[in-house]
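Just one protein chain is left out here, and the rest sit where they should.
Here is subunit A:
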Amino acid sequence: MQIYLPIAEVSVNAFLLLGLGGLIGVLSGLFGVGGGFLMTPLLFFIGIPPSVAVATGANQIVASSFSAVLAHLRRKTVDLRMGTVLLAGGLFGAGIGVQVFARLKAMGQVDLLVTLFYVVFLGAVGGLMFIESLRALRRARSPGGPVPKRKRHNWVHNLPLKMKFRTSGMYISVIPPFFIGAGVGVLSAIMGVGGGFIMVPAMIYLLGMPTKVVIGTSLFQIIFVTAFSTLMHAITTQSVDVVLAVMLILGGVLGAQIGSRMGTNLKAEQLRILLAMLVLLVCGKLALDLLLQPSELYSIGVSE
């Protein structure tokens, strides 16, 4: 069944969109990630214009994070104060990101920018995750080995403007969380992702937040930043396609149910290695597109 998307102005198979949403949903249920970093490139591959893919991706993330953050609020695993600081940074970063996106779009370099961002971030995160989970697997095989202690104090704790974060049980400067939020905000606007895959490791390793509040707090920030990005894209480029978003969301909810059920049968280390390999695979595909000579050297852009 073909469906015509009013904003993207292309006709796509409805089941392909449901399936794509479902695939991302399976991954998010399986790994606990949003999956925006896979959604956007996959939308490119099926012929959705990049600006529509990025803007609609942001819209879809709002929906998929909403019910998750409600669950975290009920369990009181959201540090609202930390979330607000991250959010302030996030809105700042998203504002910059949307500007950069619009400027580079006019110069015809937006595809390059998006691809480069993906290659760099997916490569770094995937690589680190892969090494980390390999180590974890080896430790699990040889019990009795020393468990490395996480550093509780580093340079982050010596900055001014300190604030008390009761839910996380921390007393640290607001500068690092603000800049982490801002960085993620830029990524959200340029890559059409929530940015959880950057923010969660940063909160654990840089800020030293307790793991149990990390996911809920990052989701809290992601909802507002992606909602802001969606609105900004809707206002500046009119590229949010609500029909596309709804199709992806419906598929995503279904997939998430399947994914979370599959996840209970696998071990955490194995899951993380799988996710790392997936991230590296997408990264490799995008890097090859940059390195190999494309079959069509020319491209058409509608100018103003």
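As a working rule, a contact is a pair of C-beta atoms (placed from the backbone, for glycine too) under 8 Å apart; a residue touches a chain by one contact, two chains touch by 3 or more; residues count from 1.
Quick note on the criterion: contacts and distances are computed from a predicted model.
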Per UniProt record, name of the chain withheld from view ["Taurine transport system ATP-binding protein", "Ger(X)C family spore germination protein", "TIGR02186 family protein" or "GerMN domain-containing protein"]: "TIGR02186 family protein"
Where the unshown chain meets subunit A, residue by residue: 1-4, 6-7, 9-11, 59-60, 62-64, 66-67, 70, 108-109, 111-112, 227, 230-231, 233-235, 238, 240, 242-243, 245-246, 249-250, 252-254, 256-257, 289-294, 296-304
